[in-house]
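Here the complex is missing one protein chain, while the rest keep their positions.
And now, chain A:
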Amino acid sequence: MLKPLKKLKHALGRYFKGNPAAIIGTTIVTTIIVACLAAPLLTDVDPNRRVARGHQPPSADLIFGSTRAGKDIFSQVLYGGRVSLMVAFTAAIMTTVIALAVGVTSGYVGGKTDETLMAFTNILLVFPQLPLLIILAAFLGQVGPFIIAMILGFTSWPWGARVMRSQTLALRNKEFIVAAETMGESKWRIILIEIIPNLISLVAGMFVGTCLYAIGAQAGMEFLGLGDPTVVSWGTMLYWAQSSAAFIVGAWWDFVVPGTFIALMGGGLALLNISIDQISNPKLKTGAYIKIWRRMKAEVEARRKGAAS
């Protein structure tokens, strides 16, 4: 029991060491997630109850001010974050699972299966995403968060599937796969035990990237009024801020607060994504090397000056 913990600690240490993107990204993302999960502890105000007059600026009582309808924005942004994050994670899990299943099967099995799956993937891939989402949402009527997650999950996997397929193609001719085949391993075991663990960093990167996309896409759909406006989420908060003309009446807090949370979460996830990319492809790791390069350059110049004088 202790040994795996130690190993995990070691792995985490290696991940964070000299990797500011990872440190900042993880801090932002965990802070927001923990705050949203701990919403009942941080506020005892019901996000749907009218607690103040409309459009009160931030104050000691109302940390982030109130909406036009007099609801507490602090409470709304925390409870709304739960919905937004849930949608993002659900969509990301669905996307990752579908992309992994389609991509790895297609790449490993090859032949007709590959052709069929990839034809289907490519058809989905050429559909422009946002219009597709809007049409689907409009077709289904004003949709709740769960349906939005489903729509996002079912439409955003093709890109990931192609990445997974190409990686699997590169792996499947590796000799350890051929060795497993000659050893008599079943196809399923080769896919699950030999191939997929090699794709872990890609899977993690894809998961984070899809979360990022799903938060943006969900907020976009809800802002356009395609979501269910009675559910509190970051997107519907922006929708209500827009429809109550918060910008014109100068109630900046009404849209700045949810906007900032979306931006922070997006930024944090993007940083995480970058740091995961750096692990799967160390060539992308630059920061420290640029520092070393600058220092060496300065030293050389100093020496040159010394030699000239």
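The rule is short, and it goes like this: contacts are C-beta pairs under 8 Å (C-beta built on N, C-alpha and C of every residue); 3 or more make two chains touch, one makes a residue touch a chain; residues count from 1.
Going forward, contacts and distances are computed from a predicted model.
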For this session: Leaving aside the chains on screen, match the unshown one to its UniProt name from "ABC-type oligopeptide transport system, ATPase component", "NAD-reducing hydrogenase HoxS subunit alpha", "ABC transporter ATP-binding protein" or "Chemotaxis protein CheA".
Result: "ABC-type oligopeptide transport system, ATPase component"
Exercise. Among A:16, A:127, A:176 or A:293, which residue is in contact with the omitted chain in the full complex?
Worked result: A:176
Exercise. Going by the touch rule given at the top, which residues of chain A touch the chain that is not shown?
Worked result: 174-176, 178-185, 193-194, 197-198, 200
